[in-house]
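Here it is, the structure, as structure tokens.
Now for subunit A:
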Amino acid sequence: MPYVLPVLFALVIVALLPLVAGYIVLVERKVMADMQVRLGPMRVGPHGLLQPIADAVKLLLKEDIIPESADRLVFWGAPLISVTTAMVALAALPIGPFFQIAELNIGLLFILGVSSLGIFGIVLGGWASNSHYSLLGALRSAAQLVSYETSAGMAIVGALLLAGTLSTRGIVQAQAQTEVWFIFAAPVGFFIYLVASIAETNRAPFDMPEAESELVAGYMTEYSGFRWALYFLAEYTNMIVVASIATTLFLGGWLRPFASTSYLDFLDWLPPLLMAGVAGYCFWRAPKQPVAVQKMFMAAVGLLCIVLALVLIMPMAAPRDSFLASSKAGIHGAFWFLFKVGAYIYVFMWLRFTFPRYRFDQLMRLGWQFLVPLSIVNVMGIGVGLALHRQLNWPAAPALILGIVLTLVAGAYLLATGEKHEHPRVGEEEEEETPVNA
Partner candidate 1 sequence: MVPIGHYIFLSVALLAIGIVGVVTRRNVIIILMSIELILNAVNINLVAFSRLVGSVEGQIFAIFIITDAAAEAAVGLGIIIAFFRNRETVLADEMDILKW
Partner candidate 2 sequence: MLDQVVFYFFAALAIVSAILVVTRRNAVQSAIFLVTALLATAGIFLNLNAEFLFIVQVILYAGGIMVLFIFVIMLVNLDVALHQVQFNRQWFVALIISAVLAAQVAAAIAVSRRTLYTMPAAPAESLQPNTERVAFYLFHTYVLPFEIASILLLVAMVGAVVMAKKRV
Partner candidate 3 sequence: MTNDSEEKQPPRPAEAEKPAGTPAPSASPSASGGTPSGETPGKPAAPSAPVAAAKPPAAITPPKPAAPAAPAKPPGPPPPPKEAPPKPAPLDNDLVKRYKARFGGAVVEALLDRKQAILVIAADRLLEIARYSRDEEHFDLLVDLTAVDWPKREKRFDLVLNLYSFSKNERVRLKALVAENEPVPSVESVWPTANWLEREVYDMFGIVFEGHSNLKRLLLPEEWQGHPLRKDYDILQQDEAWVRENLGIESGQ
């Protein structure tokens, strides 16, 4: 049975993902609270650590309402589509060199394709509810997803030019070979992808469809209880997916920083130290908890971290050539991958609590009039750089930097014309009458 491992892994993902999403929500609330000078959830469990579980129980037991004018079947199925597509996209992601459900030749395109199907969950959910807010939210959401998918795709093409393969594992290996993460080779592409991925996951400042002050809850307005939770799960899974894509494509996947610089190998001790640090903090805080249960819980979290630290140390402490030592790449790779994904998601949160929300037309303008052309130019710039490198044997760095500079010049031009264009809205009418050069 060659499928045992992947299937086991799939089971683990399906079982853990809701939990992970729940805890991302908790972390988000905690981060938000910290930035807003408050404490955040503190009641359920020590420091609110059991809050996601309480939320889940509440959502599962909540009254399940289907509006009478809704299309029941579609209403039922739409959240499922969202969740399934979001989850299936995870299948091709390499969480470390060994943990992957399926290694595909077209891995990256597979992720893109499957997650592009998630749009149906949103549109159909909004349509099935038969409510103004839902449908408008759904259409907006879909239009937004669709608008930024183009630029995200183009940004990915830029990185693919450097990698030369669609396989997710191959992309990371390419970064290991060239010894440079693609974020440094294609910073503009990373920026475009960052913006586009925020928009694609409907996160602030692009959270138009669920801008609660305008459309109440967008396409989810009529959903409550567990169905609503499914949409939420899909949203957070999507966040993980885009973060994973960015990690794989631009941030070196499971690679440690300076992975191939051997005199920096001491960096391998960083992960266990980090875990040990967290454990130490937990033990330090545990006696200060008010209730015995909470003390125990805190201690248990500390223990868990200790165990993780041990797992991370094990391959390094084990004798060479043993099985344990050979598992180092897998375990540490998984750590670094998840660490980078976490950092990427943290940036999402940070932006969310800092920025006001774009208006829909502004968002569309940003997407279509800035990011799309910029991403096209980015592809061309990287292409030119690579061609210079390969055909004329320029050294790689200056060639690529030239490409980046070209892209940045184009970006500056776009910004300037955008500003100029924004001013004379009235004059636009005349402009439309002029003959076009097409």
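In picking the candidates, the idea was that all candidates are chains of the complex that A comes from, given by their letters.
Simple rule for what comes next: a residue touches a chain if its C-beta (ideal position, glycine included) is under 8 Å from a C-beta of that chain, and two chains touch if they have at least 3 such contacts; residues count from 1.
Computed from a predicted structure; not experimentally measured.
Undergrad: Which numbered chain among 1, 2 or 3 touches subunit A in this complex, counting any copy?
TA: It is candidate 2 that touches subunit A.
Undergrad: Can you list the residues on subunit A that touch candidate 2 in the complex?
TA: Against candidate 2, subunit A makes touches at 71, 74, 104-106, 109-110, 112-114, 116-117, 119-120, 123-124, 127, 135, 139, 142, 146, 166, 432, 438.
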